[in-house]
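Just one protein chain is left out here, and the rest sit where they should.
Going by the order they are written in, the chains are A, B, C, D and E; count residues from 1 in each one.
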Amino acid sequence: MTQASSWTAFSTVMRRDLMVVMRRRSDVLNPLLFILMVVSLFPLAVGPGPDILGRIATGVIWVAALLSALLGSERLFRDDFLDGTLEQLTLSPHPLSLLAAAKIVVHWLLSGLPLVILAPICALLLKLPSEAWLTLLATLVAGTPILSAITAIGAALTVSLGRGGALLSLLLLPLFIPLLIFASGAVEAALVGTAAWPQVLLLTGLSLLTLLLAPFAVAAAIRVSVN
Amino acid sequence: MTQASSWTAFSTVMRRDLMVVMRRRSDVLNPLLFILMVVSLFPLAVGPGPDILGRIATGVIWVAALLSALLGSERLFRDDFLDGTLEQLTLSPHPLSLLAAAKIVVHWLLSGLPLVILAPICALLLKLPSEAWLTLLATLVAGTPILSAITAIGAALTVSLGRGGALLSLLLLPLFIPLLIFASGAVEAALVGTAAWPQVLLLTGLSLLTLLLAPFAVAAAIRVSVN
Amino acid sequence: MAFDSWQAFIEMGGYGFYVWLAFGISFFAIAVLVINGLRARTKLQREFDKEQRRQQRLAQRKKEVS
Amino acid sequence: MWRWLHPYAKPEVVYRLLGRWLPWVAAAAALTLGAGLVWGLVFAPADYQQGDSYRIIFVHVPTAMLSMSLYVALAISALVGRVWQLKMADWALAAIAPVGATLTFISLATGAIWGKPMWGTWWEWDARLTSQLILLFLYIGVLALYHAFSDNRNGAKAAGILAMVGVINIPIIRYSVEWWNTLHQGATLTVFERPPMANSMLFPLLISILGFGLLAAALIFHRMRNEILRQELRRPWVKNEFGKELNEAERT
Amino acid sequence: MSTLLTVKQLVSQRAGRTLFADLSFTLQHGDVLHIEGVNGAGKSTLLRALVGLVQLQGGTVEYHHDDWRTQLVFMGHKAGIKAELTALENVTLQARLDGYADVDPWQLLATVGLLGLEDLPAGQLSAGQQRRIALTRLWYSAAPLWVLDEPFTALDSDGIALLQQRFAEHTAAGGAIIMTSHQSLTWQPDQLQRLRISGDDE
Partner (left out) sequence: MSTLLTVKQLVSQRAGRTLFADLSFTLQHGDVLHIEGVNGAGKSTLLRALVGLVQLQGGTVEYHHDDWRTQLVFMGHKAGIKAELTALENVTLQARLDGYADVDPWQLLATVGLLGLEDLPAGQLSAGQQRRIALTRLWYSAAPLWVLDEPFTALDSDGIALLQQRFAEHTAAGGAIIMTSHQSLTWQPDQLQRLRISGDDE
C-alpha cells in the first residue's frame, strides 16, 4: 500500500461517515439548525434584556459547542462497533491512527464546523458586543478541534462494555473545563479591551498538541474495545 | 394476561434498562458531569457578579435540563432497535404504551432525577437568591417528566434512522420551549415576590397531561420505526 | 393612484428599501418553492427513466442466465 | 364517509383530479394575488402614521394568517392519515409542510423587515415573533423527519405523529410566550392592535389574503401530484403518464 | 384439529417489486409450515407480517384466538438479547416480559447447554451461545404458535438436534410452527407443509 492509498482510506472513512449522517443534501442543515435552536433557548430562558444576553453570550456559545460535541459522540463508534465495521477498520492495511483521525475530522465537521460558521449569527442573536466577535471566532476555531479529539477518545474507550473504559472517559470530560476557561477568558479580555491573543495562542497550541496525539490514543482505545 | 402481570412487564422493562445503563457506569455519570460543567461554565463566562448570575440562574439550570434530556435520548431506543429487543417489546402481550411509559420513567431517572438532586448545588453555584430555591425545585419536579416524555417521542421517531442527535434535537427543542418559559417565569415570579404557584400548578397539569398522552405517541412511533 | 411618479413609487415615501426588500424576499421565497416543485417533477422523470433502465438490465440479465 | 372517500383515494384518480383543478386554481391565484398586491402597492393610500412602510402588510398578514392555518391543516391530515389509513392524507401532509414552512418564513422575514422602520430593530424577543419563530422550527422538524425516511410511507407516518404533537403544543406555545413576554417587559412592542382600517386598505388586504390562499392551494396541489408520482413510480398507470412524456422527450 | 390461523390473499410489494401476491394458507394445531425461498424472496417479510410487525399491501391475517399476542412466540434474525446483561439476567427478564414470572432460569440454561456461563455478559459469549439464550424462550413458553426466522443460525449440530427435538415435542403437544430455514430439517414432522415463495419473477 502506498502513501497515496492511505490518503484514499482516510478520505473514504470520512466520506462514509458523512454519507451515513447525510443521506440527503438537506441533512447538511441539521447541525446548523441545531446550533441555532440551542442558542435561541437562552434568550427565551433568561429573558430578552440585551445587557444580560451580551454578557452570557460566550458561555452560551461554548455550551452549545460542548453539547454538540457530546451529542455526536455516542454514535461516533458505537454503530461501527455493533455492525462490525470497527473490526474491519482495525484490520485495514492502513494505519489505524490515520483512520481514527478521519473519525475525529468527521466529528468536528458535524459538530465544530457548524458552530464556527454560525458564530457571527449567534453573536448577533445574543447581542455580543462586536469588538469580541473576532476573538470568539478565534477561540472556536482553535478550541472545537480539541473538543472533538477528546470526545473521540472517550467514545472509543466506552464503545464496548469495558467498565474501565467507561470510567476513563469520565476522567476525560473534565479536561474540557480548562478549555472553557481559556476560551471564555479570551473573549472576556477582548470585551474589556485587554489583549486576548495570549489565550488564543495557548488554545491553538493545545489544539495542535491534542490533534497530534489524539489519533494514537483513539487507535489504542479502539484496539482495546474490539478485543 | 392479568393486570398484575402488565405491571410486572412495566417494572421488568425498567429494571432491564437500568441494569444495562448501570453496567456502563459512564452513562450514568456523564449527564451529571455535563450539568455541572454547564452550570459552572457561566460564572466563568460572566464573571462573578452575583446580580447577573442570580438573574440568569433559572434559565441556565433549565437549559441544562433540556440539554441533558437530549444527551440521554439517543440511547433510549437505539440499542434496543439494533439488537432486536424493540421488536420483541412490540410483540409483547402487554400494551406497548405501558412499556413505553417504562422507558420514559427510565429516561427521567437518568436525566431528570440527577438534575433535581443537583438543583441545590446548581442554585448555590449560580447564586440564585434563596427565596427562589423552593420554586425552582418545584418547577424541576413538575417539568422534567415532560422533558422525558417528549424526548421519548422524538427518540422513538428517529430510532431507525441512524442520523445522530442533530435531527432529533431539531424535532425536540421547539417542543421544549413552552416548558422553559413557564418554568423560568415561575422562578422569576418567586424572585420578585409575586405568587409562583399558578405557574407551578400549570406545569404540574401539563406534566400530568403529557405523561398521560405521551406513552401512546411513543408506542405509535415505535411501531412506525420497527416496520 | 397613491403615487405621483415612478420615482415616488420606488421611494415609497422613504421606506422604499424596506418595502422592496420585503416584497423581494417574499417573491424570492415563493419562486424557490415553485422552482423546487417543478424540478422535483423533472427529477421524478429522471428517476422513472432510471427505473426503466434498471428493469431492462434485469430483463437482459435474466435472459443471459437462462 | 369512508366508503364515499374510497374511490377518490385511488392514486391515479386523485392525480388526474388535481391535474384538472390545478390550472384553474393557479390562474385564479395569479389574478387575485396580482390584483391585491397591485392595489395595495399602487392604489391604496399611505397610512397616516406609518407612511408607505405599512404596504408590507399585504404580504405579512396573509402569510402570517396562512402559516397557522396550514399547520392545523397539516395536523388534521396527519390525524386522518393515522385514523383512516388514507394514503391521500399522507400525500397532503408531504405537500402542505413545505408550503407552510415557506409562508411562515415569509411572514417572519417581512415582519422583521417591517420592524426595522417601525420599532427600530430587526429582531426582538417579542411574544408574537418568538412564537412565529417556533412555528417555523416545528415546520422544519416535520419536513426534516419526513425526508429522513427512505420509505415515504413510514416518513409520512412519523412526520404525522410529530405534527400532531406539535399542534397540541401550538396553543401552549402561544400562551406561554405571550405570558412570558408581558412579565419581563412592558407591552411596548406589541404588534399594533387592529385599528379601524379604512376600506381602501382593507379591501386590497382581503384580496391579498384570498390570493395567497389560492396560491397556497395551487402549490399544494402541484406538490401532491409530485408526491403521488414519487410513491407510485413503479406502478403501471404511471408508465402511461410518464412514458408518454418520455417518448416525446426522446423524439425532440 | 382446530385451526389456529387463517391467512388470505396476502400481497407484499416492497420498493416496487412484488414479493408475493395472493398467498393464502391455514394453520392447524400440530402443523409445521416450512417457508422456502431464495435470499430476498420475502420469507422474513411474510413472517413479520404474520405477527403484525410489518404492514402489507393487501390480504388478511386472522388468528382464531382473541388475545393473539399471548399465543405467539416470534424470533427474527436478531436475537433480541442484551449484550450488557449476563445470560442469567437475560433469561430471567425475557421470561418476565413474556409473562412467565416463575420460570427457573438455571434449569433453562442447563437445557440449552449454557450452565457455567451464566455470569458472563452475553456480548462475550459466542454467536451460538447468544442464540441459545434467546432460544430458551421456546422451553418455557406455553404459546401454541411459534414463528421462527432461521432458528438454526449459528447453532452447532448438537444445538440443531436439540432444537428439532423440542419442535417435535411442541407439535406433539398440539403446537404449531411456522419457520424458515435454508438448512433442511433432519426431522420429519407428521404434518409438514411447504410453502415456496418465488421472489424472482417480478
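One rule holds in what follows: a residue touches a chain if its C-beta (ideal position, glycine included) is under 8 Å from a C-beta of that chain, and two chains touch if they have at least 3 such contacts.
What you see is a predicted model, and the numbers here were worked out from it, not measured in a lab.
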Residue touching the undisplayed chain, where the options are E:104, E:158 or E:190: E:158
Residue touching the undisplayed chain, where the options are E:124, E:164 or E:193: E:124
Contact set of subunit A toward the excluded chain (per top definition): 1, 5, 8-9, 12-13, 15-16, 19-20, 23, 82-85, 87-94, 226-227
Residues of subunit E (touch criterion as defined above) contacting the omitted chain: 14-15, 37-44, 77, 113, 117, 120, 124-129, 132, 150, 153-160, 182-183
Interface with the unshown chain - residue positions in subunit C: 54, 57-58, 61
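In this section, only the chains that are shown with their structure count from here on.
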Distance in touch steps, counted as few as possible, from subunit A out to subunit D: 1
Farthest chain (mean CA position) relative to subunit D: E
Cα-centroid distance, subunit A relative to subunit B, in whole angstrom: 24
Chain centre separation in whole Å, for subunit E relative to subunit D (CA means): 48
Chain centre separation (subunit B, subunit E; CA means) in Å: 37
In subunit D, residues with contacts to at least two other chains: 137, 140, 144, 148, 180, 184, 233-234
Multi-partner residues of subunit B (each touching 2 or more other chains): 23-24, 79, 82-83, 163, 167, 170, 173-174, 177, 181, 184, 188, 227
